[in-house]
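With one protein chain withheld, the remaining protein chains of the complex are depicted in position.
Entry: chain A
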Amino acid sequence: MIGGLFIYNHKGEVLISRVYRDDIGRNAVDAFRVNVIHARQQVRSPVTNIARTSFFHVKRSNIWLAAVTKQNVNATMVFEFLYKMCDVMSAYFGKISEENVKNNFVLIYELLDEILDFGYPQNSETGALKTFITQQGIKSQHHSKEEQSQITSQVTGQIGWRREGIKYRRNELFLDVLESVNLLMSPQGQVLSAHVSGRVVMKSYLSGMPECKFGMNDKIVIDKQGKGGSSEDGAKSGKQSIAIDDCTFHQCVRLSKFDSERSISFIPPDGDYELMRYRTTKDIILPFRVIPLVREVGRTKLEVKVVIKSNFKSSLLAQKIEVRIPTPLNTSGVQLICMKGKAKYKASENAIVWKVKRMAGMKESQISAEIELLPNDKKKWARPPISMNFEVPFAPSGLKVRYLKVFEPKLNYSDHDVIKWVRYIGRSGIYETRC
């Protein structure tokens, strides 16, 4: 189990130090600083073993979070906890920065006491935590006795993530499908690797203790239904179904039901939460195609032409498009011509950055650049890939929400009374094309 948890700033100064177990001494704090933060070579592994002690770290902007243990713990559990810890902190005070950590150190210690007990992770649900760990310390004293007992029963009860007696005038539900699409493509347009990692994020304002059921075009479910119905129907719906490689759920989802029936049913927490995460690798819709053309003219000149083609319904609009074309290290000057958007040579990043605000589907646009070089015969340019950022209003994996049903047997509102909002956002992850 986790023996201790430290937070450092970028210089390696300790901001937060919480030790849970006796086997972790004070010197562990320094050991991590010396061997990881100040290491000669950059430490790339998130797990470091120093003198039979394991350090698991994540980095958020300039802040290092390190969990320490002497035991053989489940590393994924530790990282899951660290990420959860980051979520909780950002839910409480926004961005995790040195200043914010310093300003909220009492709160952080309070949170650490609550979510980690003797090194064992406890309830880390932001919604639940916010009911009894508040930012203004005085406020908590105004809890009435009933409220306090309610909190106790919630936290210790079976459904720790939702308290009873929630009431809303309007029962609303927001569902976002957020996907990031990763791609590596050869210069000839061959897909070398591609996958989508997606999240279903929900925000629910529902009264009482509602029972929800979520349905999507999961291939296994569709096929199962297809067997029951007519074969024609199955073939038709089979086209639209997607194969999910793996997925994880929020703790509110009943896993036993998912295992047996593959249906996702749950009692939702109040407010924001992430219902599931998933990953797909088949039949991915690639929103953009990048076609690079690089020509070396002599030793001192390079001509680059990049064409991007949008590959989705022309009624949809992609946003925040940014193409990053790396330039050789001996670049001495760049001339740019682009039809759309703005392009600039950023010397500090050794790249040409081309930004386009909006672009409709089934269009194409191009940029051409002339790069002047200083003659240098020692090192050959490695030609790093061209990368791209964008945001599109659909799910590149092809995921569709088929239904989200809400049942509340005790209170008298039905599925139809709930206002539901569904949104798809596809973003670029690491979206690269070799040139």
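The working rule: contacts are C-beta pairs under 8 Å (C-beta built on N, C-alpha and C of every residue); 3 or more make two chains touch, one makes a residue touch a chain; residues count from 1.
The rule we apply is simple: contacts and distances are computed from a predicted model.
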Write down which listed name, "V-type proton ATPase subunit", "AP-2 complex subunit alpha", "SKP1 component dimerisation domain-containing protein" or "GPI ethanolamine phosphate transferase 3", is the UniProt protein name of the chain that is not shown. "AP-2 complex subunit alpha"
Thinking of the whole complex, not just what is shown, which of A:Asn103, A:Ser186 or A:Asn376 touches the missing chain? A:Asn376
Considering the complete complex, identify which of A:Thr69, A:Gln154 or A:Thr331 is in touch with the unshown chain. A:Thr331
What residues on chain A make contact with the chain left out of this view? 10, 62, 329-333, 347-350, 372, 374, 376, 378-379
